[in-house]
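So that we are looking at the same thing, I have put the structure below in structure tokens.
Every protein chain except one is present and positioned as in the full complex.
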Amino acid sequence: MQSLDPRVNRLPIPESWGELRAKTPLDQLETYEVFHQAKPDKAFEHAGIVHAPNDDMAFLFGKEQYSRRGNTCSGIWTVATHKVMVTPYTEGDTSLYDLFEGEQQHAAQTEAYEIFHLKKRGKQHVHAGTVQASSYDDALAVAQATLNDGKMVYNAWVIKSSDFFKSNAEDVDMWNTLYEKKYREAIDYRAQDKINQFKEEQNLQNHG
Amino acid sequence: MDNLALKELLYKMADDQLILGHRNSEWTGMGPILEEDIAFSSMAQDKVGQSQQLYILLNQLGEAEPDTVAFMRNAEQFHNCQLVELPNGEYDFSLIRHFLFDHAEWLRFEALSNSSYEPLAQLARKYKGEIKYHLIHANTWIKQLGNANEETLARLKQSLHELAPYALGIFEPSPYETQLISEGIFIGEEALKARWIESVNAILAQTALGAFNWSASNAILGGRQGKHSKHLQPLLDEMSEVFKMDPTADW
């Protein structure tokens, strides 16, 4: 195969192909949910997923897929999708916490859980806070008591803090040069002057 | 100050970053997994961007414009080590090169962040975070694949053996070593190499590959003086194909 693309001409493309075999399950690995923090005083927000084999690589992939564009980033969290406990969704003007009837356990042994709220359908889940609890249900009960500001919450994600991979505060310099990468920004491509100059020259040629 | 020594240092760094960034960008759209395709492309962009900034420093020292310097020279005028100009091979080859080069790059920039030549020191400090990600990326991959299975181990081993002599070529001494060291501009290639061996072996030792015996490998030199493999000139011809159609045109 002769291509116009020199990169393609360097690829080992065979003369003929064997039969196409369907991909095995998990050929694309499992999924991780990625959360992005634009600035230190902003809450972490769900950005999307990456396919990755483990936490370390989910971070490597999530960082470039979800924080390479835009001017600032101060942190990335990732967690395996199956470690997220999702509550039912509510409707209209019924908040999740109006329906939830769990009791706080006040157990002696607790650990930290991160709570994410969906405050408007169609938007992203946003970090509401961290609670100490003895189980997912307990975490939701504590959230109901401490993170419920009376505004609408249509859905919550409850995730153990220890299940997250969180970027380190001292590594925030990884995003230091983001704002310099102007070549990725529309604002760096102004050329109206060139158009105006061209039109002027055309006019001179036509009428001069 | 005699700028010859400084210029030699800047040229070889800039040329290394440009050529490796160019090579790595060939993977864009063809990576082994979508997410890695994106990550690898970012690092290629970072390298090309860093080379541009280094050419700007050279420009301030009286050399030609970055575009002219990058797109108009021939292979024998390039000072990159031969490691960076080799074709990409399979992903193991590109990853091992990325790992070996980026450790040297990280340590070089770290040393230069204390350089007596302040513009270079500033630049080295600025890119510290960017290169930190490159290093974490390389280490994570090597540890992952270096402990995975027989096939990956065989592939990594083969690529490491092929690339080792070229990697040692990164540290080909400059004619100005003593001057650079005595003026506090740079710690010198010998000192850098010692740090590098320690640094890469610390990671390799955490894999089934084990620490590498670098003293048994003979460095492939010449790149710093413009002696290159057969691969560099075709790379440059391709890179400058459009630019050279009319070097005075504004593209």
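Miscellaneous remarks
Note that the chains take the letters A and B in the order they are written out, and that residue 1 is the start of every chain.
The rule is simple: contacts are C-beta pairs under 8 Å (C-beta built on N, C-alpha and C of every residue); 3 or more make two chains touch, one makes a residue touch a chain.
We adopt the following convention: contacts and distances are computed from a predicted model.
Chain not shown in the complex: UniProt lists it as "1,2-phenylacetyl-CoA epoxidase subunit A", one of "1,2-phenylacetyl-CoA epoxidase subunit A", "Glutamate transport system permease protein", "Ni/Fe-hydrogenase 1 B-type cytochrome subunit" or "NADH-quinone oxidoreductase subunit M".
Touching the missing chain, out of B:Y11, B:F78, B:Y91 or B:F109, is residue B:Y91.
Only one of A:A22, A:A169 or A:L204 touches the chain withheld from this view, namely A:A22. Residues of chain A in touch with the missing chain: 1, 3-8, 11-13, 17, 20, 22-31, 33, 46, 48-51, 53-54, 57, 65, 68-69, 80-82, 84, 86, 88-89, 121-125, 155, 157, 181, 183-191, 194-195, 197-199, 202.
Counting the whole complex, the residues of chain B in touch with the unshown chain are 22, 25-26, 28-38, 41-42, 44-45, 48-49, 52, 66-67, 70-71, 90-91, 144-145, 148-149, 151-152, 155, 238-243, 245-246, 249-251.
Following the convention adopted for this analysis, only the chains that are shown with their structure count from here on.
Here the CA centre of chain A is 31 Å from the CA centre of chain B.
On chain B, the positions that touch chain A within their shared complex are 26, 30, 33-36, 38-39, 42, 45-46, 49, 87-88, 126-130, 132-133, 136-137, 140, 144, 238. Residues 6-7, 10-11, 28-29, 50-54, 56-57, 60-61, 63-65, 68, 171-177, 181, 183 of chain A touch chain B in their complex.
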